[in-house]
Every structure is written in structure tokens, then in C-alpha cells.
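I have placed the structure first, in the form of C-alpha cells, so that the comments after it can refer back to it.
Excluded from the complex is one protein chain; the other protein chains are retained at their positions.
For chain A:
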Amino acid sequence: MTSTGTEQGEATVPPQGPDEKPVPQSSRSRRAARVAEAASAGVKVLLVKIALLSIVDAISVYALMVLFLREDWLVFGAVLVVTLIVNWIYFSRAKLPAKYLAPGLIFLLIFQVFVIGYTGYIAFTNYGTGHNSDKPDAVNALIVSSQQRVPDSPTYDLTVVERLGMYSFLVTDPDGEISVGGTDAPLSPVTDATVDDSGKAVELPGYTSLAFSDIVANQEAIAALSVPLSDDPNDGTLRTPDGSSAYLYLSDLVYDEAAGTMTNTTTNVVYTDNGETGSFVAADGTELLPGWKVNVGLANFAEAFGSESIRGPLISVTLWTFAFAFLSVLTTFALGLFLAIVFNNLRMRGRNFYRVVLILPYAFPAFLSALVWAGMLNPQFGFVNQVLFGGAEIPWLTNEWLAKFSIIFVNLWLGFPYMFLVCTGALQSIPEEIQEAATVDGARSGQIFRLIKLPLLLVSVAPLLISSFAFNFNNFNLIYMLTNGGPRDVTAGVNVGATDILISMVYKVAFVGASRDYGLASAFSIIIFLLVAIVSIISFKQTKALEELN
């Protein structure tokens, strides 16, 4: 940012052109400009433009069709609006800046801006293991999971049919009535099926009947099929153990939609939807899982700050995140600056050699460096303990404080080359005359450095130090690959360790282990957003970086 600061001045004069000139023009010159523009674009450009737009439109028409069939109106509307805007931008004569900005902006808005808002929404839900979908899905899942074959139930003759990669059941019930249905579509009567000699339906127009060999090949998928008899999940479903006959399966659980209760017919326990936890709960507190996703208000934040077992770790993780980011910047900058001074001597030979070797750690992929160091610091077998410390078992990665030290140390190895390069560049851009003038005035070399060079250097590298801080604040790879956040804090209510930083804690709560809690993880993410926002407001105010924006 700093090196371009002076150069931005040159471009403040707005370039003149037909599209961006605010000055009123005569209609003749406007027309001339348009003709010139059209003539220069040529047929080829036009063809490419039309080809690209038609690809985009074809994809969105397909998307719209799928969404229409699924009756997903919100997303349907969003896709339609975006498609119309894109077409409008590229077919209109004006809107030149928009033509250049639109492709990147669409991705930015969906995958960076929208997801931040979506994180905010999830933080107020109980989304996670056991609360993955909506209520009808949860009811279905509960009923299906407690299904048992009804003893002495009638046998349905069955032909497994396939359409568009989805299996369906073509069944002939004991009375000879023929119907078809799939996992998502309850049985519905059909009349145009082909019937064999025994009265069993074997083919249906529009579907492909599966041969015996196909059934054997897809045995598992077919055995997992469960086709509801009707729209009411309490009526039970058809399943097939062999692919040629189906039986009625009924659930222990009966759902009463009006009362919103789930009753277990064997034990007669009634589970009620209390409207808060997003699940059916019995009078004695037992919960039926899976439940469904509900809005829980501030419950996740209350859990994060209210419950002792999470608040403690959250505070210590936050402090360590700040300490880690700050110490990382400090150590890498100190070593990088020192080396920049050492090697910034024109009389020294072999400077290019040193320079290439010094940037090797920077060129080596960071995730691999962390993994390699994790091997070298391994307490039992690692190089550091075995060779350098003669077989001592120093717990570099498993003791709380040594692990913190190891992380800072490995990050020093990873990060100092960047600071070295940056400081070398900044030192070389300080004019030689300043040093000469100071020497003439009688300053010693120590004074020149402390009073003249260092302040000048700090001015130009300050923005980079801030972005380095921001980067290390979320330096997930290093922490996760080197110590995996460990050693683990066993007293904590969430999976978190002594060297976890905020972002690795979010990842562990959301994606590691058997129980995933997206809601709580998103609440942690919101906390990171706020911290990052505060830090950036302060740093932008300090450096006034935004004021020189033009």
C-alpha cells in the first residue's frame, strides 16, 4: 500500500472517455463516440459476449426449472433477479463500470458477504447434530427409525423400477390394485401398467424395470428404500428385503399433528414438542432425537458467556489469540529487521545466496512446514529431543507453555523471511543522502539507525505489520497442524486445548468429533467478527490508511 501511495496521485485526473465523462456533450459527438465504440468492438467480441451470456442464461434457466419443481420460491426469486440484472447490465449500452465489476462482485456477494450474514443467522439457531432439518423431516426420520415389520401383514408383489437414477416401487397389493411410489412420493394408483400372467404389475411407461442382476448389484440401496403408504406418516411404509415382494412396516411412534405430540405405542410415553428445544421431550425430560432446527434467540451466546465450562476456555483462548498474534508479529519483525540490517551492506559478498536461502521457509508450503516441525518436535522420536537434547523427552507439543513456545518459534521460522524481504525493501528505499547528512552533522551509526532510519522504516511498514497481525489472528493452519490445539483442556465443556486460537476453536466445535454444534460455532464466529472489526477500526484510525484512498 505504501509504495503505491505516491503513485496514486498521478491517476487522480479522470481519464476522458465517452462513458465516464460527466461534462455535457453534443448529441453528435455522443453518436460519434458510440459509432467508434461499436466499430472497434468488432464481430468477434460480440460473438464471445453472446456465447458467454447464453451459457450463463442456460445454467440459470436450468436452475430456475429445478427450483420451480421444488417450489423453493425464495431462492427462485433470488436466481431470477440476479439473472435479469446480469442480462440488463451486459445488454445495455451504458453501465460500463458494472460490466467490469459484475463477475467478481457476484462471487464476492454470495461467498463472502452473504455467508457472513448467514453466520449471524445460524448463531441464533440450534443447528447442529440432531437438529439438522425442519420438523416434518424430523418426524419422518423418527418414525422410520423406529419401524418394525407388522407381523402377518399382507405381502405386496413388487417390481423395482427406476427413473432418472431414482428407484421407485411398482406394487400390486393383495387385492390386485396397482400403484407406484418412491421415498419422497407416497404410493399413488396407476392404470397403464403392464401386468403379467399372475396379475403382478411388471412394467410402467416412463420407468425402467430392474432385472434381477440389477437388483443384486444395488442390493443395499434397494433394501434402504422405504416408500410411505400415504401422506400420513402414521400409516406406515413399504420395504423390501428381497426386491420382489414388499411388506408393511409400522412405527412404534405415532405422531399426532394436531396436538404436536409423539406417542410410543409400546411404552405409552407421550413426547411433547415444547416449542423451545426443537425436539419432542417426555415428561421426565428424555428427548427424542433427531429434532429439528429452531430459532433459539440468544441461547448460544448465553451458553458461551453464561456456562462456566465454556466461558473460562473462551476467555483464555481469546487472550492467547491476541498474545499469539502480537508475539508473532513482534518476533518475526525483530528477526527480519535484524537480518535486513545485517545483509544490507554493499561490501558483503554472497548476499544473493543468503537471500535465496533465507526465503526458503517462506517458499515451502506453510501447512507442510507445520507438519514437518510437528515431526521434529515429537517428544519420543523427534529430531530435536533425540539428537539435539540427547534423548531427553521434553514435551514440546504436549505441555501447555512449551506448546505455546513451540508455536511462536515455528511461526518465527515461517514468518521471518516475509519481514526480511519487506524490511530490506523499505531500508533500500530510504535515500542515501539522509544518512550522509547525518554523518556530516556528527551522528554515530547507532543514532542514525535509532533516530532516523527506524522511524522512516516504521512509517512504511506499519500497514504491513497490521495486516500481518490480522493474518496471524486467524492463522488456523499452523495451530491445527502443529499441536491440533492441544494439550486438551479436559475441564472445558467444548473440545478446546491450551494452544487453540478462536478460529481453530470454531472449526473444532463445528466439524470435529461426533457432536457438531453449528449454532455455538457461529456464535463464536460472531465474536471473532466483532474483535476483528474493533482491531481494524483502531488500526485504520491510527494509520489513516483510508483517508488517502482516492
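Throughout what follows, contacts are C-beta pairs under 8 Å (C-beta built on N, C-alpha and C of every residue); 3 or more make two chains touch, one makes a residue touch a chain; residues count from 1.
The definition used in the following text is that contacts and distances are computed from a predicted model.
For the omitted chain of this complex, the UniProt record lists the protein as "Sugar ABC transporter permease", which is one of "SusD-like starch-binding protein associating with outer membrane", "Sugar ABC transporter permease", "Cytochrome c peroxidase" or "Glutathione-dependent formaldehyde dehydrogenase". Residue-wise, the contact with the chain that is not shown comes from A:Gly425, picked out of A:Pro186, A:Gly260, A:Pro395 or A:Gly425.
One chain is missing from the display, and on chain A it is touched by residues 1-4, 7-8, 10-11, 13-17, 19-20, 22, 36-41, 45, 63, 66-67, 70, 72, 75, 96-97, 100-101, 103-105, 107-108, 110-116, 118-119, 122, 127, 339, 342-343, 345, 347-350, 354, 356-369, 371-376, 378, 380-383, 386-387, 413, 417-418, 421-422, 424-426, 463-464, 467-468, 470-471, 474, 476-477, 480-481, 484, 503, 506-507, 510-511, 518, 521-522, 525, 528-529, 532-533, 536, 545-546, 549-550.
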